[in-house]
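For this depiction, one protein chain was excluded, whereas all remaining protein chains were kept in their positions.
Order of writing sets the labels: A, B and C. Residues in every chain begin at 1.
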Amino acid sequence: MPDIAAVKAALAAQRIETPSWGYGNSGTRFKVFTRPGVPRDPYEKLDDAARVHAYTGIAPTVSLHIPWDRVDDWAALAAYAKERGLRLGAINSNTFQDDAYRLGSVCHPDPAVRRKAVGHLLDCVDIMDATGSADLKLWFADGTNYPGQDDVTARQERLAESLAEVYARLGEGQRMLLEYKLFEPAFYATDVPDWGTAYAHCLALGPKARVVVDTGHHAPGTNIEFIVALLLRAGRLGGFDFNSRFYADDDLMAGAADPFQLFRIMHEVVRNGGLEPSAGVAFMLDQCHNVEDKVPAVIRSVMNVQEATAKALLVDADALAAAQRSGDVLAAHAVLMDAYATDVRPLLRALREERGLDPDPVAAYLRSGHQERIAAERVGGDQAGWGA
Amino acid sequence: MPDIAAVKAALAAQRIETPSWGYGNSGTRFKVFTRPGVPRDPYEKLDDAARVHAYTGIAPTVSLHIPWDRVDDWAALAAYAKERGLRLGAINSNTFQDDAYRLGSVCHPDPAVRRKAVGHLLDCVDIMDATGSADLKLWFADGTNYPGQDDVTARQERLAESLAEVYARLGEGQRMLLEYKLFEPAFYATDVPDWGTAYAHCLALGPKARVVVDTGHHAPGTNIEFIVALLLRAGRLGGFDFNSRFYADDDLMAGAADPFQLFRIMHEVVRNGGLEPSAGVAFMLDQCHNVEDKVPAVIRSVMNVQEATAKALLVDADALAAAQRSGDVLAAHAVLMDAYATDVRPLLRALREERGLDPDPVAAYLRSGHQERIAAERVGGDQAGWGA
Amino acid sequence: MPDIAAVKAALAAQRIETPSWGYGNSGTRFKVFTRPGVPRDPYEKLDDAARVHAYTGIAPTVSLHIPWDRVDDWAALAAYAKERGLRLGAINSNTFQDDAYRLGSVCHPDPAVRRKAVGHLLDCVDIMDATGSADLKLWFADGTNYPGQDDVTARQERLAESLAEVYARLGEGQRMLLEYKLFEPAFYATDVPDWGTAYAHCLALGPKARVVVDTGHHAPGTNIEFIVALLLRAGRLGGFDFNSRFYADDDLMAGAADPFQLFRIMHEVVRNGGLEPSAGVAFMLDQCHNVEDKVPAVIRSVMNVQEATAKALLVDADALAAAQRSGDVLAAHAVLMDAYATDVRPLLRALREERGLDPDPVAAYLRSGHQERIAAERVGGDQAGWGA
Partner (left out) sequence: MPDIAAVKAALAAQRIETPSWGYGNSGTRFKVFTRPGVPRDPYEKLDDAARVHAYTGIAPTVSLHIPWDRVDDWAALAAYAKERGLRLGAINSNTFQDDAYRLGSVCHPDPAVRRKAVGHLLDCVDIMDATGSADLKLWFADGTNYPGQDDVTARQERLAESLAEVYARLGEGQRMLLEYKLFEPAFYATDVPDWGTAYAHCLALGPKARVVVDTGHHAPGTNIEFIVALLLRAGRLGGFDFNSRFYADDDLMAGAADPFQLFRIMHEVVRNGGLEPSAGVAFMLDQCHNVEDKVPAVIRSVMNVQEATAKALLVDADALAAAQRSGDVLAAHAVLMDAYATDVRPLLRALREERGLDPDPVAAYLRSGHQERIAAERVGGDQAGWGA
């Protein structure tokens, strides 16, 4: 049976990065609903992220999205974060919201557009130098909507060339994390649609290039934890963009749509050493809170990942391995399910209290008055959001 | 074998309605790319629609979307249409872009919001009275993102009640066309997710209520032509929102993603009498042209539906029925495939020439200079688009 | 908060029917693996079902499949069941394993084949008369593999006619439960592919006809609990065929693939009164145990349904309704998730002990020696299985 002290230690050491854009307004193509109190600049996003860390104790870093979070003085932003107990995390590039990118960015048929896109990615590395961020996270909206629209193979060549130029710019301790996504916003062919494509490009680039698994970016029926296990085996899992989905890239709160899947993913992470710092796996959220309040939704998501991790740590690895070796299907399955059926909330409440935190982060946040305060104070200016 | 003269007559009689919003800018949640020459008001949309009709000869009506197409003087708009050889078609309601609708419209837990939504629908019927439109087309974005967010059954009750109130307002010769959609923008549960739900509500409402099949609104693997056949058998097929998709509700040009499916759908339409005016089936497009020019894309889409119809009309119904009766799987399949394999473009070119049209509508449009003209003239003002 | 005594009472009253074929060998088109101790006749199946009931206390009825379970003396079989504390449950027809049914059964183009199929269904009603079974459960493999193979509408007419003849034969207190299934074994079009089709036929037939929801029979992304809520609202939910799936109709143990979905389904059942005997909902398993031992797999499945029911009963309905009414998305979702996160195994262990059962049914079964006994005794003869 797992040692509870060791489980607690692992949980105390876990770190989950929250995305700056999770605190802003977001929506679907049909409508972005605005919510009172939404941040108007990167500083206010850090204020909100600091609340998430204050109540959960395990979310000390914040992913930035360029240009949404661009500031003139990166050192000042980093200092602002530090004062609030935070650090700046992965730098996320954006090569999809400029009018130039209608037909793609690094895969665009026009070399001038590719030039522009690569320039942006190189800028992002400059920002990493300034902020001390270790990871450049790349998601490309590139793709085509109609058969014949562009040449699949030519686009792969352009992609490989663009990536190579950016990879060459990476400094010591910097990494390139490459995301894949089945579809949206491109509908016929996406240029990095699956883990295999991302993996093949990472192999060609070198050891600093790794694959990011966004849990909402797969075809229906895909076994995500299998991919996680494979990438960990290959030493190429760079990290996660956690969120949840029922249909497509719904970007709902992590763990809300399929908590059992999240548990299975964390089981493969634990099983394959992915929780160890040496594994270099970044645990990040990437979600949209279209209809719910942002800060408590992020807190809830962090807790959902934490609960899934706790259950994964409670799996009796010896009993599991023994049942698997003996080919006892029901017994092996039962070992896994026993961990999943466990209510880990008492354990996590106890852990929080030991660490001086409120046992119920959401309730503590709601009692804190932060939500009312920001709704009252953040008036005027432009609320942050997709494209803003 | 089908009689070619009869095929041509049926094709000459076919009418396909184009959507006013298909001429405006559209996009995904990531970006709406703007295109030069996009209309800035409903009048300019009609100008573009008139070009589509001028070159195809079969697109004389235009669906309107309220409030996007709201004008002060509906009679003037109708007259403007008439001068261009057009008529105003179905009125499409919008209960998803007001801030009040964050948690739904006609299914919202707050009766005041439902009141507002029903009020909008009743307004739409007023507009029908003014424009002479026969069909009120209802698509509801209502739904929930998270399990537990709201009560499924209560929402159905609210939906039924709201629909009944609007149904009671319909005048002589007016119909309610109810759309269904699996997901988006709601991700956990949509209040009218499938044809069964729409059909059940139509049955409860009465004979003026019919189901609309949007070809992009189904779960993967759904046999859409089966649904079409069922609804025709039940006398409840109100019409189509044609578009095409590879993954979700991609809203690509009709016939672009799966031309064989479009043919199979039109085969069921022909087989079950759906082309007859008495069947009351409205053939409408509902698409987005995110990366391509709008007017030629609409022309192409109209032609794609027309080509699928031509192939369906070429099915040798007697040979098909004989093979089906005898249980000859390969022979029956071959009869259908023979029609599909036929290149109907020569037939359609001939038909156009007989009717005084250019045999190649897209080329004729591109030669016409319209695209350059609108790009030059439509400067300033706000381009029409989603949410505008 | 839910009253624990009431929860326990509801759980004690719950009944889950197990399928006779779940005790036999099964497999995929690639291979049926045989397991030692598998029953060789309906009597031995009842022996196994009796073990499941003995350890779970809530599985007193057994579904039969005709002709797999055909015996000469139905009264003797019923008596045999009664001696073991069991009753015979739903009668499942089989119109897919005779060579005549290659192109369908009740939808076949040849009236002689339809005659044969209807004859079989009428025989099943005779068996119901003999066994006292109340429910005729109909699943049709009918469909086509290729576009054009047969006429969709004609097949619907034949289906309607066939069902009407069988419906007319139903006696007092007898019901017809109609299943739907997206695909398999037919690949292009299935004649009853979705709940809407089944519902429409039930409406046409009359009040004794109801829809059965098999949890493995939907397109990817389908919200099953929504369908459950709709059918309960319409008074047309006849029952469930529980099993679980990752991809298609995998027929895995209920609750094994998506326990959260099973909970959501049971939540809609509880919310909409489906647990009340007056609702007339039959809770049945319909699964295959291809690689695992049968009896403990059935026990585990019964327990999984029971655990999902317990969690659904623990939902704080008042708090949920209040949060829903106020539009508090996160609070409403949290109420539901609190119930789901609860470890209900202690409650169920306590309930079993109060009822004189072993708290751990699987362990008790494994200790009982039944598995070894049947492996030793059931030698020779033909093991029961699909097609046998």
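Odds and ends about this structure:
By our rule, a residue touches a chain if its C-beta (ideal position, glycine included) is under 8 Å from a C-beta of that chain, and two chains touch if they have at least 3 such contacts.
In this text the structure is predicted, and so the values were computed from the model without any measurement.
Per the touch definition above, the residue from A:168, A:321 or A:376 contacting the chain not shown is A:321. Remark: the omitted chain is touched by one listed residue; of C:252, C:351 or C:374 this is C:252. Although one chain is not drawn, the whole complex shows that of B:53, B:210, B:333 or B:378 it is B:333 that touches it. Listed here are the chain B residues that touch the chain not shown: 220-221, 223, 246-247, 256, 258-260, 291-293, 296-297, 300, 307, 329-330, 333-334, 337, 340-343, 345, 362. Against the chain not displayed here, chain C makes contact via residues 26-31, 33-34, 96-97, 99, 101-103, 141, 145-147, 149, 182-185, 187-188, 220, 245-248, 250, 252-253, 256-257, 290-292, 386-387.
Even with one chain removed from view, chain A keeps its contact list with that chain: residues 103, 109-110, 145-154, 156, 182-183, 188-190, 193-197, 199-200, 203, 218-223, 225-227, 229-230, 232-234, 260, 264, 267-268, 271-272, 320-321, 324-327, 329, 332-337.
As a convention for this text, only the chains that are shown with their structure count from here on.
Because chain B and chain C share one sequence, their contact can be compared position by position; here over half of the interface residue numbers appear on both sides.
Centre-to-centre spacing of chain B and chain C amounts to 39 Å, using the average Cα coordinate of each chain. Inter-chain centre distance (chain A to chain B, centres taken as mean C-alpha positions): 38 Å.
Residue numbers of chain B whose C-beta contacts span two or more other chains: 103, 145-147, 149, 182-183, 188, 220.
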